[in-house]
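Mind looking over this structure? Questions follow.
Every protein chain but one is kept in place in this view of the complex.
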Amino acid sequence: MPALQSAGERELAELIVTALNLEEVAPADIDPEAALFKTGLGLDSIDALELALEISKRYGFQLRSDDENNLRIFRSLRSLAAHIERNRTT
Amino acid sequence: MAQQRFRPLRVTAYTVCTAAGIGRAATLTALDQRRSGLTRNDFGPSPLATWIGRVPGLEQQALPAEWAEWECRNNRLAWRGLVADDFAEVVAAARERYGAERIAVVIGTSTASIGASEDAYRRLEPDGRYPADLRRPIVHTPHSLGDFVQHALALRGIAVTVATACSSSAKVFGQAERLIRAGLADAAVVGGVDTLCGSTLFGFNSLELIASERCRPFDVARHGINIGEAAGFALLEREAESGAWLLGYGESSDAHHMSSPHPEGIGARRAVHDALESAQLTPASIDYINLHGTASLKNDEVEARLVADLFPSRTFASSTKGWTGHTLGAAGIVEAAISLIALDNGLLPGTLNTEQLDPACGPQIRRENEQRRVQRALSFSFGFGGSNSVLAFGRGDVR
Partner (left out) sequence: MSELPSVAIEGVAFWHTRLPGWTIARAVMCGEQDAPAASAARPTPSLLAPTERRRAPDTVALALEVAARACEAANRSPAQLRSVFASTYGDLGISDYMCATLAGTPTLISPTKFHNSVHNAAAGYWTIGTSSHASYTAISAYRYTFASAVLEAATQVACDGQPVVCVAFDVESKGPLGTVAPSRGLLGAALVLAALRSESQRGLSLRIAQGSAADITPARSPAAPLVAENALAPCLPFFEVLAHSMSGNVTLALSDHCLLHAQVS
C-alpha cells in the first residue's frame, strides 16, 4: 500500500501530471516514495528541465541543474516536495 | 526502371558570410589569422549572457526596394550572401546558359524569418493584428527564404526550403544532386541562411545548451554552444570545366531522441559510411574533416569517438564553430564552404578557443592550423531530431 500524500505532495503531483502531460497517471496515485526518474514514473532529462521551469514559475525559486544534491532532491515526489517547502518564496 | 548511379557534380561557385567575415577571402583570412567572429551577446531586448556570431551591419541595410515584400533580417542576410563573391552574377550567367526554369533552388534554414514574427508579437496592434509593416504573409512561413532566393535570382523552376535543424543546409546538396541526376534540373543553387532571433537563443537556453563563454569544441571543459548567424550559397552544375567536386554524400537518422544524439553515434557512423561509399573513398583517403563540433557535452563526445574509431591518425579533423558560432540551419553550407576553402587554399583550420582536448578525442582532432595540400574533405552535420548528413568534396581528377 503506497504511502499517503501530504497536501504539499498532492499539489506537486498535480503540477507534475499537468506539466508533463502524464495522461495515464492520476496525481493521487503517485506513490510519494517511488522513484520519479528512470524507473517509477520513468521521467527523463527533458522532463527534469520542464519540471524545474514549472516549479520556478509556481514556487518562485530556481532549481539548479548543476546542484550536486539533485539526485537526492529529484529522487521522489516526497523529496522534491520537501525541497520546495524549504525553498519556496510564493 | 533504371536508376542512374550518383555522379560527382561540380561546385562552380560558392560564397559564405558569417561573423568571421563576408565572402571567401575574408573567411580565409579569419581562419588563417585565428581571428574569431564571436562577440558578447548584445542581441535583442534582454540579451542572455553568452557569446554569439553576429554579422555586423544588417540593421542598416534594408533589402533593395524591389524585394520589399520579403524584408526581414533573414532575407537581408540572404541578400548579403547572394551579392558576395559575385554569386548572383555567376547564377545570372548560368541562367542564360541553361534557362531560368532549369536551375533549381534548394535552400536550408532552421529559423527562416521567425524573428519577424517575434518582432510582430512585441508590437501588436490593440486589436491583436500585426503592425502594418509586418503584414506580409510570405515572411511568416518557413519558405520565406527559399521563395526570396528564387525571386532575387529571377529563377523559375523548382524552389524548396529544407528545414531539418542543424543538417538543413548540408542536406540541400543531396536533394539538389538528385534533381539534377533525375533530369529535372541542369544546375542548382543550394545554401542556407539562419539569423539571430529569440527562438533559438532562448530555446537552446531552456535546454541548458548555451555556453556563457566562448564555445570550446571538444574541450574537456566545454559547456555548451554559441549561436551564430550566417548565409552561404553554392552553385552545382552537372557539366562544367572548373570548380571543386561534390563527390558524394550520406544521410541517416539516429532514431533515438529529439534533442540528444544517439550515444553510440549509430546514425552518424552510417552517414559517414554511406558518404564514403557514394564517393568511392576510404577513410584513409580523407585529408580533412570539418566536424559538427558544437561544443555541447554530448555531441562532441559521440563525434570524438566516432572519428577516433573510423579514421587514421593522419586525417586532420577540427570544428570551426569557434570562428562562426553554431549557425544551425546554415551550419551545413558554412562548413561545406570552409571545406572548399581548405581544398582551394591548402589551409587546414584547427579548433579555435579550445585549450585542452577531451580525452575522448583521438589524434585526428587538431587545435592548431596547418598548411597542407588537401585533396579530399568531409563535412559533418548532425542535427536536432537525429538528422545526420555527411558531404564529401574533392579537387582534381575524380572521374
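Labels A and B are assigned to the chains in the order they are written; within every chain, residues are numbered from 1.
In this text, a contact is a pair of C-beta atoms (placed from the backbone, for glycine too) under 8 Å apart; a residue touches a chain by one contact, two chains touch by 3 or more.
Everything numeric in this text was worked out from a predicted model, so none of it was measured.
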Of B:D32, B:D86, B:E118 or B:E277, the one touching the omitted chain in the full complex: B:E118
On chain B, residues whose C-beta touches the chain left out of the figure: 1-4, 6, 46, 48, 101, 110, 114, 117-118, 120-122, 124, 128-130, 134-138, 140-143, 146-147, 150-151, 156-165, 171, 175, 178-179, 181-184, 198-199, 202-207, 251-259, 266-267, 270-271, 383-388
Missing-partner contacts on chain A, residue numbers: 20-24, 42, 44, 46, 49-50, 53, 56-57
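In this section, only the chains that are shown with their structure count from here on.
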Complex contacts: residues of chain B adjacent to chain A: 206-208, 259-260
Interface residues, chain A side, partner chain B - complex: 45-46, 49, 53, 65
